[in-house]
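First the structure, then my questions, so here it is.
Here the complex is missing one protein chain, while the rest keep their positions.
Lettered A, B and C in written order, each chain numbered from 1.
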Amino acid sequence: MKHIDEKAIDEEIKWAKINEDVLRHMETPRKAYWIALATSFIMFLVGLTAEVYQYRYGLGVADLNRSHMWGLYIATFIFWVGASHAGTLLSAFLHIIHAEWRRTIYRFAEAMTSVALMTAAIFPMIHLGRVWNLYWVVPYVSDREIWSNFRSPLVWDAFAITTYLTCSLTFLYVGMIPDLAICRDNARGWRKKLYVVLSVGWQGTDRQWRNFRKTYMTMACFLLPLAISVHSVVSSDFAVSLMPGWHVTSFPPYFVAGALYSGCAGIMTLFIIMRYFFRLEDYMTVNIMEKLCKMTFAIAMVWTYLILAEFAAVWYGHNQADKEVLLAKFYGPFAPYFWAMMFLAVVLPFTLAFQRLRRNMAALMVLSILFNIGMWLERWMIVSPTLSHAYNPESWNMLWPSIVQWCIVFGSLGWFGMIFLVFCKIFPMVSMYEVKEMVFHQKKDLLGHKHGHSHAGSGHVVGKPSVEGA
Amino acid sequence: MSGNGVNRRDFLKILGWSGVGVAVAGCDRPTTVTLEEGKEEVVAYLQPEEYVIPGVGVWFASTCQQCAAGCGVHGRVREGRVLKMEGNPDSSINYGKLCQMGQAGLQGHYNPDRIKKPLLRKGGSLTEVTWEEALGALEQKVGAASGLAGDRFAWFTGTVSGHQSVLLSAHLAALGSQHHFVHEVINNAVGRAVNLDMLGEAMPRYRLDEAKVILSFGSDFLGAGISPVYFSTAYAKFRTGSPRGVLIQVEPKMTLTGGNADLWVPIRPGTEGAFALGIANQLLKQGVDAAGVPENIRALIASHDAEKVASITGSSADRLARIATLLKERSPSLVLAGASVEGHAHGYSAAAAVMMLNMLLGNVGKTIVAGGSSPFPQMEAKMGGTRDLIAFADAADKKNLDVVFFYGANPVYTAPSHLGLTEKLKNIPFKVAFSNFPDETALSADLVLPVLSPYEDWGTHMGIYQPEQKVVSIQQPLMEPLYPNKGFGDLLLAFLKMRKVKEYESFTDYYSYLKNAFTALPATVKGGALTNDEFWGKTLQKGLLEVPTVVGTLKPRLVEINLPEYKEDAQRPFHLVPSGRLGLWDGRHANLPWLQEAPDQISKIVWTSWAEIHPATAARLGVEQGDFLRITSDQGALEAQVYIHKGIHIDAIAVPMGQGHEEYGRYAKGRGVNPLKIISPGADARTGELALYGTRVTAAAAGRREFLVKLSSNETQLGRKMVATVTADVFNRAEPKTIT
Amino acid sequence: MSITNLINDWSRYRKGAEEGGFHEYEHQWAMVVDLNKCIGCNACSVACYAENNLPVVGETRFAKNQGMHWMRVERFWDEPDLQPYVATASNSLDAWIEGNPPAPRSALKPSNPAPIAEGMLERDGKGFNEQFGFHGTKSEYQDFGGSFLPMMCQQCHSATCEPVCPVAATYHTPDGLNAQVYNRCIGSRYCSNNCPYRLRFFNFWSYYEDAWPEPLHMQLNPDLTVRDKGVMEKCTFCVHRIRVVKDEARMENRKVKDGEFATACVQSCPTSALVFGDKMDPDSQVAKLWNAHQVKQGPYKQTKENKELRGYRILEGLNTDPSVMYLERVREV
Partner (left out) sequence: MRKKYSVMGLFSDFEEVFCALEDIKKNKVPGVTVDDVRLMSPIEHPEIDEVLGERPSHVRRVTLCGSLFGIIGGFYFLVTSQSDFLVQPQGGKPVVPIPSNIVLTYEMFILFSVIATVLGFLVLSGLLFGKREKLYSEKVGVDQIAIVLDLNEETYEPIKALFRQHKVLEIREEVSK
């Protein structure tokens, strides 16, 4: 086996080149970027058309019914909320534990978090019967003392997702301020104006850096539990209900693990896409991808365990109604989707155990998309079988979602892609200052190894930035 | 909620405001306002009568016209619109209850497909004309000047009763015609004939509440029977008695009544008579007194031993014996025969065999008692069957008719295709349909007169089945007419005036005729010293008038029973069961969306037709639920989706009546199939009624499948305690008796 | 946002249903459905359509299970309680005729969950109805007829629909009713998902546009609305009738009398299988029936002194505490 250099990044890269690469590529991505953007926009338009149609004629066009009050909308909602989790994990958790390799990829992962949340947030609106009254969920003071219902998991959702969206956007933004200052220093035209405002006067002074460090760490510490609470709350939509197959104690951790899993798979996809679109091969290296794969694999195994534990709990719990739902997945009308989900999301991750595969971008692209399809199916398999097989046997009903539902689901992918791609175009998707720190520390470590502890004792920082011509 | 102090006059005053605009528009229709008050009066809505509070509903009594049972109803009127029908608690027919058809009558009244103006056939197609033109055309054809007389003229109606029936008979008499064809598909004509022959009375009273056991041969008294609401109330008493009554239903296809049976016995169609004789055989074996049974019948009974009957009927020998034991031990019992017994060429004999069981068991006089007679036999319901349909088709075929008036019947839809009625109708030069809807008959008529709906019109009715003292129920308008049309009674009066001016000229309209008829009643009927107006007001308020009834006794008598051998038909192995539905009935309610969407009680299917078959049959035919089954008789074929359940005999295929309309408005048109169309020729040997259940068919998968639209998806409770069941023993022992 | 209320009434505000809840009920409208009398004729259902402005959805929408029948009669073919005996259904009258003691009630109760698994395995992959439409019992024929079950909103006191509504559009009234406020509803449909009885109906379409072609709309009951698209609705126990009668009683300064009014379904029921009334009124027929059948309002398992009494509530074990008591169907075995 050939030796593989385990370095996350080439530490000899010039700092100016980092700036140059990131900034230049922001402005001139590959042609594929524009194709992707156009495709996303078209998909978005398809979804928008479907939504306008549904808005006009009512939710009946989605073929929802008395048994199936929820359908793909809620499944996709969970999917997107889930997808938003990995960004936080990568950025906050790995930041807390000082995992260096996160530094080149956390920015777009965080962007993915925010955009995925924005995508998720439109689903409750699409799915509401009377979306124009959505603001009633907000507990604003009413002179008739009518509030939203604080017991409803949907209100918890509203609280949790608002909090999460606010926090993850601020986290993304705060982490981006030093980079925005760099952009400000280099941009012209409208970009200049934008970055001047957004960089809020960042100059990189020691006071700013010091506060920045504390702030960033503090926020990371809040974001991690927040992310976990958010998907727990989303799982409460089901776990708090009475329905067989939903009323499951293990749902919160199961949802969180599933979220991280699908999020990591999502990051893998975007990793490869970003790397290609913006020519960032030097930063998003294969070594980082391999680490990402290992993490995904680990989380996939946690999730696999939890899903099997859930089946076991239902099976040995021997609650008739619960078992019917389970059997409907095993043998019933949902079997094709269920087993597809089991294959894609449970069996397929084992391929990540092979190093050769972990380093093959094309294969990983396919795999990560398949994982996400599996995880999307998994969400559908949470929502629909229970609705199909509820307590009253009279109302058992199989739903095949109408074309409108499918269009909106695909439209949401377009919406995500559109916002994300535009976002990438405006904001640096690789954190320049963090890459510099990464290079700096990596070099320092290397020097430290080479020279023993000669410099460490001095208490000074050793090393210097790789400067052009220095 | 019921009776109130409102008098009729004031009620009509408030209604006047909405009617005036139409009256001014130049139609000479006799608005009740004009005639009663002598002038038209507009009452400002803002200054209503003292008792009228905008927003408060007022209830008025009337009579339900949805089937011939004649239930008393209360209609809720608010702001001049009738909104809801409920039963009239004073009615001895329905005791304040109402079935789904009665509830849905409103949708006939407000139906978007109602004909708004008379239609006259001009140059081959029906065109809207004014009432003047329509009545002018009518006068030309049937007026005194037309010279039409005698049997060249006919009325073809559904069940009619009350003063409409009186006037209708008078009209026929004025023309000198004998032809009054009365046609009902869901009828008990054969049963009436049997009753008349064996009991001396066509419509005795059945005392379900007195019976401890009911053995019903296909009698769907809870569903498509003679008086569904009354029998349902009686059934409740029967089921809550002490001990609780036992219901055994013997029939080829599970009816609503069968669905409620303690024991549902499937039987090969057409062998019910043999089953009855088999039970008689067992009863005699068990020592039931058979002194009055003549020798020939005794021999017939003796020839029906259990094994033979079991092999004929497809039931088991010991089941026969047990049912006989049960009947004998739990007395009194009641044995009923229904449509599936009567609808065969030997229907009369089979029904007579069933009735004979009542005699053997001594039920006559206990659970079957005399119905009595009223002093107004001319007002009692003229009940029809299908014999008149055959006779009518025959008369039309022989070109014996010049003019026919259709009212309350849709023979073009209900007539089996072997009668060829559509073709034969062309032999009648002038056909007049009194119809509110563009149904098949109306659209083949030359003149369509849209009469007022039952909620806009006056009338009196006597229900076909009178469970207690006989009553004449009043039908009064619950609101002003939606369209400026004419009442049926008014039209009848107008026709009479064409021929007999003198006798009827004193009646300005049907309302005055009715009021006159009632106020002229003797004091014994009026019940107390009341002024005419007081009595009339009281009657209208109550909605019915109880008339003195003379109750005699029944005189049981046995009749000849001729049951043919049951024969298999290798070519057509299945029996077609054209089942009636409480809901769409014989198809007359197919235009009411509530009833289209109310699931069939047994199959829970909505909006379409279906073919019920047994799982074993389905396996034999290789079809599954939702598959289209092609059912072919010697008269044609139809295709319907399969519904599989165990409530049907393996040799039977049941297709419900009610759908398959070629016309009849947006809710009915082009929906499902009409099983009556493929009925084979054949009629009951004695009464001449069509043998509706005697059709043999073949069936084969039609090779296509659609989603079967029905209410429930699961047919079982999957072990959940949705409907829990206890044994009657527990019920009899533990049921608290103190609740009133 | 008043802290005074909170401090004064903290202990009351912390009471759940188990301790009697916060409410002091003025009325508790309740219903009894006697399945011994119910014949499954649909009169109740159509009466409900007439009274409550229910739209007729038409065949296509009904096929999608979007029907709006607040009151429906479910029909089951099986005999869960009697299943062991059905196999020998042709002998079923023996017990009675030959005077054999009927099997003790406990022996009649092994409601067997096995068919579910079997049925699932028997599927043929040709659509849902076929897969789950098992055809009843082991007997060749449907010997005991059908099991008819009128189902309307059970007006649960621990309703699962209530706490999940994000905007409190469904709540519990002091009349013990589970009220749905159409104006407040935003159509999240969580309530319906959480209803184990599946008795909530959603306006998937703008029915006011097409369900009542002129002049059918003239029949609409002005006492209640025609619901807008995107709103959840359900049986209200004819709350508009309740309001009228309560107002009348208040004006005449008296209590509401038992039998003074009934809901549309109860009023129409030909066999009087449905009984409606105020359970707070001890003289009402409903209260007497509940007492006679020893069914108590409350979330916990019923403890009956006489186990043979027929009263039960559907899916009682889910702790929903419904206001509708069913009396078991009776069959001669």
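Simple rule for what comes next: contacts are C-beta pairs under 8 Å (C-beta built on N, C-alpha and C of every residue); 3 or more make two chains touch, one makes a residue touch a chain.
Just so it is clear, the structure is predicted and the values come from calculations on it, not from any experiment.
Participant: So there's a chain missing from this view; which of the remaining chains does it actually touch?
Facilitator: A, C
Participant: Touch as defined at the start, partner being the missing chain; which of A:W136, A:F159 or A:W415 qualifies?
Facilitator: That would be A:F159, which touches the missing chain.
Participant: For the chain left off this view, which of A:F41, A:Y57, A:W147 or A:W406 is in contact with it?
Facilitator: A:W147
Participant: Given the contact definition stated above, which residue among A:V200, A:V347 or A:I426 touches the chain not shown here?
Facilitator: Looking across A:V200, A:V347 or A:I426, the contact with the absent chain belongs to A:V200.
Participant: Could I get the residues of chain C that touch the absent chain, sorted low to high?
Facilitator: 1-3, 5-6, 9-10, 12-18, 21-23, 157-165, 168, 170-172, 299, 321
Participant: May I ask you to list the residues on chain A that touch the chain which is not drawn?
Facilitator: 14-16, 19, 139, 141, 145-147, 149-151, 155-156, 159-160, 162-163, 166-167, 170-171, 174, 177-178, 181-182, 185-186, 200-215, 218-219, 222-223, 225-226, 229, 233, 236, 433, 436-437, 440, 459-467, 470
Here, only the chains that are shown with their structure count from here on.
Participant: If you take the mean of the Cα atoms for each chain, which one ends up farthest from chain C?
Facilitator: Result for max centroid distance from chain C is chain A.
Participant: With chain centres taken as the means of their Cα atoms, state the distance from chain B to chain C in Å.
Facilitator: 32
Participant: Taking each chain's centre as its mean C-alpha position, how far apart are chain A and chain C in Å?
Facilitator: Here the centre of chain C sits 44 Å away from the centre of chain A.
Participant: Spell out, as numbers or ranges, the residues of chain C touching 2 or more other chains.
Facilitator: 65, 67, 74, 76, 113, 116, 127-128, 132, 149, 315
Participant: Enumerate the residues of chain A that touch no fewer than two other chains.
Facilitator: Within chain A, the residues that touch at least two other chains are 320, 324, 391-398.
Participant: Which part of chain A faces chain C closely enough to touch in the complex?
Facilitator: Residues 57-60, 63-70, 124, 127-131, 133-134, 136-137, 141, 146-149, 151-155, 158, 237, 240-243, 320, 323-324, 327-328, 331-333, 387, 390-398 of chain A touch chain C in their complex.
Participant: With touch defined as at the start, can you tell me which chain C residues reach chain B in the complex?
Facilitator: Touching chain B from chain C are residues 35-37, 39-43, 45-47, 49-51, 56-59, 62-63, 65, 67, 69, 72-82, 90, 92-94, 96-97, 102-103, 105, 108, 111-113, 115-116, 119, 124, 126-130, 132-137, 139-149, 213-223, 261, 264, 267-273, 285, 288-289, 292-293, 306, 308-310, 312, 314-316, 326, 328-333.
Participant: Report the residues of chain B in contact with chain A in the complex, numbered from low to high.
Facilitator: 711-714, 716-720, 722
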